[in-house]
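All protein chains but one are shown in place.
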Amino acid sequence: MARKLMKGNEAIGEAAIKAGCHLFFGYPITPQNELPEYMSKRLPEIGGTFVQAESEVAAINMVYGAAGTGSRVMTSSSSPGISLKQEGISYIAGSELPCVIVNIVRGGPGLGGIQPAQSDYFQSTKGGGHGDYKLIVLAPSTVQEMVDLVQEAFDLADKYRNPVMILGDGMLGQMMEPVEFKEREIKKVDHSSWATVGMGDREKPNIVNSLYLDPQELEDHNHKLQRKYDEITANEIRYETYNCENAEIILIAYGTTARIVQDVIPMAKEKGIKLGLIKPITLWPFPYDVFNDYVDSTKAFLSVEMSMGQMVEDVKLAVNGKKPVHFYGRSGGMIPTPEGILENVIEVLGGLE
Amino acid sequence: MKHEVIIAGFGGQGVMLMGQLLAYSSMLEDKNVSWLPSYGPEMRGGTANCMVIVSDRQVASPLITAPSALVAMNLPSLTKFADSVKDGGVVLYNSSLIDEEYQRDGITSIGLPFNDLAVELGNARVANIVALGSLLSATDICDKDSVIDSIKSVLPERHHHLLPLNEKALEKGLSLVN
Partner (left out) sequence: MQEAAHGRAPAVATGIKRAIPESIVFTYQGDGDLASIGTAEIIHAAARNENMTVIFVNNAIYGMTGGQMAPTTLPNQRTTTSPRGRDVSSAGNPLKMAEMLATIDGPAYIERTTVHNIKGISRTKKAIQKAFQNQVDKKGFSLVEILSTCPTNWGMTPVESLSWLEDNMMEYFPLGVYKDIEEEK
């Protein structure tokens, strides 16, 4: 199929539609506006439904309701709006509902700014809402990867009855790249055993709920969720590695930042420095184990982020004290430059000798 | 082969479209491309810019710190980006709106009256297409025919009567630099 030049935000919309998502509930916020705008145009054309909610709080609860019927549903926002959605996300996770939530991250905290950032790593991967729950968090770094991951996100959500978050940033949402929508079959999943689709022939009504007043019941529910999270961790970890064999320093970066790091590798090589890159694609579950493959051969790890240092905590857990773990980040919408990263690498190396 | 182009100007000068056409045309020639816009309030009235990378290898960072070519449609854009153009690079600036001369060792810098030329062609709004033509002749990023194909796909059907004008504007631009 021919490649199309598409803006990241719009490509997400088209990918979702091609994955069988016919319901979208959104609310305007920069830098993700093109996604709800695209859905408002496209969904009616295919018999789907777009609703601009009165707030992010309402939008995520519309998602809760629609997901509770077993329908493929998506919402999107950017950081401050995602913060508002956290209550609903906790309910969705607690009620084990499948849905896809897109976060096109901008700088924070508070109202912050509108330029790209990665400072929502914590609120995405560690549970931004209350309670013990996990989202599957997918971090694309190109528009094509975003398209592929959005489509997979719906399958993962259905398979595990779990919310999936696509964690992008303002740059990925705004940029255009060629994309190809690969023909893929929409995996129809039978949700009738739990979804609120009418009584049918059932004896008992299906109830979508996250309330367990009996502590033992709630603990059992948490254990059940945990078993599911263990299964996801066993099956769904994704990452890519570049040049990690015998790298002096291994950089860890995801999303846009991983692309910038890819430009640093040849620059470092010219200076005689061998750099590797681990690019996590699932931020939760985080690819802790891959670090074991390289921890003996490398001198140090450097986490590069558009934040004040969030993923670096997972890197430290992964490295487990066996080698030094460093951090380099820009924040507030400032984007690390290849030159800035290289300078930091040299500093780290100097400190080692 | 890797071209890293910054196109900048006022919001409303069509710099975003110019970049999209460049990316689109190069994609039609099976190259790897990325188009990264500035966004936000600055777009209204202030300066807008986009960064286009065209490469025969996969595009890693879409962000350009040292462009191989700059098209500056107004003075703030020239001031902001011209000094970052790398050795051997090209600066094309809109002398209809920029009175100053910009010259620097190691680069090719040419002032061209894009607005005036567009007016001569009968429509001030094709200044961006004239500029795109001049960029193509200065850099050989992609073929004229690909640009015409992409204008056809980008321009809504109801504006297709403007195609001949756009083609003329492109040719005008192509004739400016040799």
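We call the chains A and B, going by the order they appear; numbering starts again at 1 in every chain.
We take it that a residue touches a chain if its C-beta (ideal position, glycine included) is under 8 Å from a C-beta of that chain, and two chains touch if they have at least 3 such contacts.
In this text, all values refer to a predicted model and were calculated from it rather than measured experimentally.
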item	value
Among the chains presented, those that the missing one touches	A
Which residue of A:9, A:30 or A:144 touches the chain not shown here	A:30
Contact with the hidden chain (one of A:55, A:209 or A:235)	A:55
Hidden-chain contact residue, picked from the options A:20, A:65 or A:80	A:80
Those residues of chain A which, in the complete complex, touch the missing chain	26-30, 33, 36-37, 40-41, 44, 49-52, 54-56, 80, 110-111
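Note that in this section only the chains that are shown with their structure count from here on.
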item	value
CA centroid of chain A to CA centroid of chain B, Å	34
Partner chain A, residues of chain B touching it in the complex	20, 23-24, 27, 32-37, 39-40, 59-63, 65
Chain B-touching residues of chain A, taken from the complex the two chains share	3, 5, 30-31, 114-115, 170-171, 174-178, 256, 259-260, 262-263, 335, 337-339
